[in-house]
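Showing just some of the chains, left in place.
Think of it as A, B and C in the order they're written, each chain with its own count starting at 1.
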Amino acid sequence: MGVPMALNLIKAGYKVVVWNRSADKCEPLKAAGATVAASPADVARQSDITFAMLSDPPAAVQVATGPGGIVEGMSAGKGYVDVSTIDPATAAAVAAAVRGTGALYLEAPVSGSKGPAEQGALIFLTAGDQALYDAAAGPLDVMGKASFFLGEVGAGANMKLVVNAVMGAMMGAFAEGLSLADRMGLQQQDVIDVVALGAIASPMFALKGPAMAKGNYPTAFPLKHQQKDLRLALAEADAAAQPLAVIAAANDLYVRARQQGHGDADFSAVLEAVKGQQQQ
Amino acid sequence: MGVPMALNLIKAGYKVVVWNRSADKCEPLKAAGATVAASPADVARQSDITFAMLSDPPAAVQVATGPGGIVEGMSAGKGYVDVSTIDPATAAAVAAAVRGTGALYLEAPVSGSKGPAEQGALIFLTAGDQALYDAAAGPLDVMGKASFFLGEVGAGANMKLVVNAVMGAMMGAFAEGLSLADRMGLQQQDVIDVVALGAIASPMFALKGPAMAKGNYPTAFPLKHQQKDLRLALAEADAAAQPLAVIAAANDLYVRARQQGHGDADFSAVLEAVKGQQQQ
Amino acid sequence: MGVPMALNLIKAGYKVVVWNRSADKCEPLKAAGATVAASPADVARQSDITFAMLSDPPAAVQVATGPGGIVEGMSAGKGYVDVSTIDPATAAAVAAAVRGTGALYLEAPVSGSKGPAEQGALIFLTAGDQALYDAAAGPLDVMGKASFFLGEVGAGANMKLVVNAVMGAMMGAFAEGLSLADRMGLQQQDVIDVVALGAIASPMFALKGPAMAKGNYPTAFPLKHQQKDLRLALAEADAAAQPLAVIAAANDLYVRARQQGHGDADFSAVLEAVKGQQQQ
């Protein structure tokens, strides 16, 4: 996803310095006018604001704080914006290292995947240093259709967790509605069409519904990851003495889907747990 | 809602005969060119297709089968379309009486309220005699933006139940997301704004969310009615040996909201049950 | 169950008049010294207090209020004690008919089955006319080990519902504990043995546990009847705006067991719903 994001910045006229673990990933950007750096630290030294899009928390830590990492090139007046999806603890560790150099830190996980990245239509859920959020407004505007500044480091990850927990429960309820409709003799496609015209219409129902009605669950977001987000949301709520009865019931339903062997399917396969093992 | 629906038919060039228990309700329609009949039976005698929009099941039974009712004016070649929201048992009783005269019957509860009625943007969830559905296509098209033929009598009411059950669980999950966000130090309005841009965006969240974030629940759909639909959906599912864990948990949450005294508030007041009685 | 109950009364020295739809059922009682009457009304005419043990609500209504029924033989100074398990509405109807003759009425469903009936160890959950409860103290003491006077007609049935709802949820939790133990590598029989020695020991766990650990569910109380009691308890709670989250989750689990085809097995077969359809 980093390539289309950087291309959009170049097209908008920004001077862009790039680095990737696999040097060949930088070729299209070099062709488009980017300077290729020798290391993350080298990017940071040459840039006012450094953006990182990494695959997981260990990569985020390595690129920021490892040998030749971002921190070595950071200093007061510079900023580091990590658009990877990482947990609050990782974000806090990287933030501390970056701030230790006098630089500013912004956690900015994105909502949206490859398509929105190409179209400059990502959504940035940022948190950390508001001054850096303000300074990065131009580039964020080029790469995304919206950005939010949500507060202290960790708030971006927390916002993703809240949204995904609601999403998981919504999908569970939708799967139950489809199953109930089926048992009542209604056509599931009719449910999908009626829902699409009313108050509870959502892009997710429109996108996933028709495949679900056919028993197909092509994996976009794996069920086991959806269930992990439900589990993490419940853990956060537990720590805050906040009951979440609907989300807890949805979580149990996804665990049941995993019990049935659907952990690697799309999370819409929770429908299979609702269908269960029906009497022959 | 009957008045704007009839006005749309008149505007579209249909010859319209009207009746209402309160004669003055017919005045604007008379002014617009409608003929006022002396009784429901009188409407039926003068019309090819008779539409009824009534407040509740007892009214639906009375107008159809009481003295001077629809059935007295029905005969082979005619059709009766009841767009009221009634339960499957009432629909079956009225259908039997109408069909006993040789006429056709269509249950056609609407999704949408006064605004959509005025704009001809209702959604009709019809079931019963498909020949009447076909014959009524013109008027339904004038009054609504979409209509569905769903099968046997009762299917229209069942579809409303399915959609409302999903809606109730979605709102419960959304309320839990807002509460969790609040406990995590996030702004509820930020949650609403982020949700509005993503896969789970829905008109309901956009419409209700901002008021919920302020603790306001102006009644559009009373919470006790939402809970009744969850209860009825669970009863249907129970009869069909279909588990509905998420909807069952949502139902319990709405019962708790009633326990707290929010039965007459909007169903979005389920948020108060999630908030609970927090430690001081 | 009526035969051993009547035998205990005869042995205790009471003068007993009996009737049964199948006359041969009266033979052992006649042999023991009972007078056989020609009809329920005939029993009532010859007795101060008439006890009835009937199979279901329709039989209870028929024997009490049908031709030749109890009510025809009732009058002021007499009493009718119905020890059948019937719903509050049936109990109220029979009570009204009996009281209309000036006689007293006591609903007295029993806890316990054939064994306790033979040993005079039943538990009577009575409600209705307290004067009749007092007058019937001797016979109730002969047939049971305990009796409770619980209030207005319907209270006996309600008490059974409360106890059975708690029982259903307990069994659901126990099944979950057994399954979790199994997944952790513990022996289910060890769980049963440890439970038996501690604070949560119960006759039900001791009786059902060992068979459950072997996947056997010989029917004592059918799962579909246990689930019906959970459903009725939830309906009563709903009417009273009382949330019951644990019992609602248990109810859903029993519905799932029915979905898997275990409705006619013992209610301990809810364990199969917990086990689910495990990944191969």
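By definition in this document, contacts are C-beta pairs under 8 Å (C-beta built on N, C-alpha and C of every residue); 3 or more make two chains touch, one makes a residue touch a chain.
Predicted, not measured: the structure shown is a model, and the values here were computed from it.
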With 3 chains shown in place, count up the copies in the whole assembly for me.
4
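In the analysis below, only the chains that are shown with their structure count from here on.
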Would you identify the chain whose C-alpha centroid lies closest to the centroid of all protein C-alpha atoms displayed?
B
Validating interface symmetry: for the copies chain A and chain C, is the fraction of residue numbers used by both over half? Same or different.
same
Taking the mean of the C-alpha atoms as each chain's centre, how many Å separate chain A from chain B?
37
Using mean CA coordinates as chain centres, what's the chain B-chain C distance in Å?
42
Return the distance between the CA-based centres of chain A and chain C, expressed in whole Å.
55
For chain A, which residues are shared contacts with two or more other chains?
245, 249, 276, 278-279
So in the complex, the part of chain B that touches chain A is made up of which residues?
111-112, 123, 125, 145-146, 148, 150-152, 155, 158-159, 162-163, 165-167, 169-170, 172-174, 176-177, 179-181, 183-187, 190-191, 193-195, 197-204, 207, 233, 236-237, 240-250, 252-253, 274, 276, 278-279
Chain C partner contacts - residues on chain B that touch it in the complex
227, 231, 237-238, 241-245, 248-249, 251-253, 255-256, 258-259, 263
Going by the contact rule set out above, which residues of chain C touch chain A in the complex?
245, 249, 256, 258-261, 276-280
